[in-house]
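See below for the structure under consideration.
Right after this comes chain A.
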Amino acid sequence: MSWLLTLPILLPIVAAILAFLYRRERQRARVITIGGCLLLLVVSILLFLEVWEQGVVAAQMGSWPSPFGITLVADLLSAVMVVITAITGLAVALFALAEIGPRREKLGFNALFLVLLAGVSGSFLTGDLFNLYVWFEVMLIASFGLLVMGGTKAQLDGGIKYVALNLVSTVFFLIGIGLVYGLTGSLNLADLHGAIRAVENQGLVTTLAVLFIIAFGIKAAIFPLFFWLPAAYHTPAVAVSAVFAGLLTKVGVYALIRMFTLVFTEDVAFTHGLLLVVAAVTMVTGVLGAAAQNEIRKILSFHIISQIGYMVLGLALYTPLALVGAVFYLVHHIIVKANLFLVGGVARRLTGSFELSQIGGLYKSSPLLGLLFLVPAFSLAGFPPLSGFWAKYILIKASLDIDAYVVAAVALIVGLLTIYSMTKIWAEVFWKPHPEGRSPALSQLGRRERIAMLLPISGLAILTVVIGLFPEPFVVFAERAADQLLNPTDYIHTVLGKTE
Partner candidate 1 sequence: MGYAIGMQASAGEKSEGGGDGDGKLAAPAAWPGRVAWVLPAALLLVFLAQLPAVADGQVVRWSYPWVPSLGVNLSILLDGLSLTFAILISGIGFFVVLYSSAYLAGHPHLNRFYLYILSFMLSMLGLVVADNLITLFVFWELTTLTSYLLIGFDHASAKARRSALQALLLTGTGGLALLAGFIILGNAAGSYELTDILVMGDELRAHELYLPILILILAGAFTKSAQVPFHFWLPNAMAAPTPVSAYLHSATMVKAGVYLLARMHPALSGTEVWIWTLTIFGAATAVIASILALRQTDLKLALAYTTLMALGTLTMFLGAEDSVAVAAAVTFLVVHSLYKAALFLVVGIIDHETGTREATVLRGLARAMPITAIAAALAALSMAGFPPFLGFIGKELKYEGALAIASEPFLVATAAVVANALMVAVAGVVALRPFTGTRASTPKAPHEAPIRMWIGPLVLAVMGLSFGLAPAVIADAFVQPGVTAILGREEEIKLKLWHGINLPLVLSLVTFALGVLLYTLHRWLRPRLIEIDRRFPWHGDEIWDRLLDGLKQLAAWQTRVLQGGVLRRYLFIVFATLTLSVGTTLLVRDAIDLPESWPRLRFTGWAVVALIAAGGLVTLITASRLAAICGLGAVGVGIALLFVMFGAPDLAITQLLVETLVVVLVAVVMLRMPQMQREARGWIRRANAVLAIGVGLVVTLIMLAVLQVPLDRRITSYFEDVSVPEAHGRNIVNVILVDFRALDTFGEIAVVALAALGAYGLVRGAAKRRRR
Partner candidate 2 sequence: MPASATILSWAIDAAFLMLMLALLLAFVRMARGPSLPDRVVALDLITILAVAFSGLFAIASDEGAYLDVAIALALVAFLATVAFARFAERRRLREERAQDQEGRDP
Partner candidate 3 sequence: MTDIITAVLVLAGALFALAAAVGVLRLPDILIRMHASTKAGTLGCGLILAAVAVHFGETGLVARSIVAIVFILLTAPVAGHMIGRAAYRAGVPLWKGTRIDELAEAKEQRDKGA
Partner candidate 4 sequence: MNIFFLNTALALGWAALMGSFSLASLLIGFAIGYAALWLLRSLFGETRYFRRVWHALKLTFLFLYELLISSLQVVWDVVTPAHRSRPGIIALPLDAKGEGQIFLVANLISLTPGTLSLDVSEDQKTLYVHGMFVDDPEALRRELKEGMERWVIEALE
């Protein structure tokens, strides 16, 4: 059992080490990378099945009992996030085969990429606050390296802002951890659930909760802390921005969900109320930001922010259905957003730019790419019967169920503006003729390149459609996951190993 929980972290790191040591043998390094991602997927699915059947599972690193040693723990949310991480990782790694050249591979792209996955998995699986910090940092440093690899001016400029703001978040997270420890004497999340309630000065607990909202909020890119994201996400290699877009902010959202369902749940009116306001403003500012952009990746980047608002909304409403929505949204969004970046990458490859004004003409000669764009784009916009519709629908219903009409309206309007941006891309990149009269076609790509690019995109698109057409199992899953979040007794008992 314990190995199953540890492997999603150790496996990518071991693969990273091997890929690095074999970096001069390009083929072998690539095989190791893809193989590592595949294995990660297998392991994560096994873990998910285990959690699905057994309920929450936990493992004590070093055999030291909780809350003394570090606990790795998977409930359904963690497990599914690891699965999605593996899926995204595999898809992006495949895409990277066609995109990342030998120079960046030799500089350690594969190792950085794999360790990024390890950091993300670690963040999802750890049951310890400080250990979460560590995995955050692993993820962060890998993302730093990936972001600026290649070293163009834009990358460096964006990278500086990205690094600066993320480091600030990191330090405040660290301070927060210190304060939580100083207040409760514990770092184990399950243990903190009780310890935080035992604190007399609950006002102080709320204050710390707000500090964590800020620290995780920067990672999650909520309003008004998201600046690092649009500053940087359009600058690196497409594979890199795709994996960032899919996973990084979601780790922040995950951390918010974890902390604000397991630890900080005593002053819900205040903390979750704050989150609700933040969620609404985040949705709006994100989508408006996108409306102002005319570059594919910039548009998509701002949409990440607005979508984060939806997920936070699910947490902020703090009802069973709302959490179902948040979980569903997380899963859906990662798949869709990563895929949109990948499609954008292919579009750039074929047309030569990300700037809407400089490209076009894909509809005519690359209908398949058009379809592969439409699926995630309209899913993102919440069109039925794609995955995004159900995600949005659940959240709106959850809002309306508790008479939160304003946020429901905001969520709806933001959905509309999302359509606006997605169709802007569609109209400019696909429908509009290419300004230089070219007819970019997929046949321009070599066979292997085409497979490496289209296979992951198609796979993710099919997944989107499958979730859209057969949402029931996913909803059932999300309901169970949400139930585990709202009633963390299982989690706590599994970790602390006692029954009351």
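Just so we're on the same page, contacts are C-beta pairs under 8 Å (C-beta built on N, C-alpha and C of every residue); 3 or more make two chains touch, one makes a residue touch a chain; residues count from 1.
In picking the candidates, the idea was that all candidates are chains of the complex that A comes from, given by their letters.
Values in this document were obtained by computation on a predicted structure and should not be read as measured data.
Could you check which of 1, 2, 3 or 4 is in contact with chain A in this complex?
Here, the candidate touching chain A is 1.
Tell me, which parts of chain A touch candidate 1 in their complex?
Residues of chain A touching candidate 1: 13, 20, 61-62, 64, 67-70, 72, 103-104, 107-109, 111-112, 115, 118-119, 122, 126, 130-131, 134-135, 137-138, 141-142, 144-146, 148-151, 160-161, 164-165, 168, 172, 175, 179, 182-187, 195, 199-204, 206-208, 210-211, 213-214, 218, 224-225, 227-228, 230-231, 267, 270, 274, 285, 288-293, 363-365, 367, 378, 383-385, 389-390, 393-394, 396-397, 400-401, 408-409, 412-413, 415-417, 419-420, 423, 427, 430-433, 436-439, 441, 471-472, 475-476, 479.
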